[in-house]
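With one protein chain removed, the remaining protein chains of the complex are shown where they sit.
Let's turn to subunit A:
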Amino acid sequence: MSSYNYIIKYIIVGDSGVGKSCLLIQFTDKRFNAGRELTIGVEFGTRFISVDDKQIKLQIWDTAGQESFRSITQSYYRGAAGALLVYDISRRESFEHISTWLADVRRHANPHTTIVLVGNKSDLDESKRQVTSEEAERFAKENGIALFLETSAKSASNVEEVFVKTAENVYEKIKSGEFTSNETSGIRLGPVQKSSLSEETQGGACC
């Protein structure tokens, strides 16, 4: 039975086919699906990580299948502490749409939500690349996006880092008091509290 101090909710958005579900499956199950076994797996994944000795349960919502339906996806933004904006480095179009995804997140999510830009499919041959990491980095900087990483859900490169670094950023905000635990912040306290940050102690435990 494991215990955790916080539940943090993430949302993954981006164009269809950029690898949102694959990133999630790679992170939660450590496997890559090239359409060989399961297509969708889960609507959301959970995994425990530890940041600064705190057990954090990440609850990650995948918006696959709803990319063209902006009003529907809006309901997921509310109450997300972390938002991963994913594009495919070999599809320029998916990068150009990031500004629309960013505008959606900024409009509907909590103002303190940690936004992360993710260029997926970094395992692909350099000749297929249509977005340089410099350009994406510049975009992130210009638009006030806290983090930018290139990942490969296929080779698992940087996948762990994306999720963990986002959690570290959120955790910093919890510590500094920017985020408080409630329904709309996307952070809830876990059932077991050892932290000096804890605001309440809850009985019972689950794993």
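The definition used in the following text is that a residue touches a chain if its C-beta (ideal position, glycine included) is under 8 Å from a C-beta of that chain, and two chains touch if they have at least 3 such contacts; residues count from 1.
In this section, contacts and distances are computed from a predicted model.
Just by its UniProt name, which of "Dbl homology domain-containing protein", "Pescadillo homolog", "TBC1 domain family member 14-like isoform X2" or "Ubiquitin-conjugating enzyme E2 2" is the chain not shown in this complex?
Going by its UniProt entry, the chain not pictured is "Dbl homology domain-containing protein".
For the chain left off this view, which of A:Y6, A:Y76 or A:W101 is in contact with it?
Going through A:Y6, A:Y76 or A:W101 one by one, A:Y76 is the residue touching the chain not shown.
For subunit A, which residues touch the unseen chain?
Residues in contact with the chain left out: 1-2, 25, 28-29, 31, 35-50, 53, 55, 59, 61, 63-66, 68-72, 74-76, 78-79, 106-107, 183, 188, 191, 204, 206-207.
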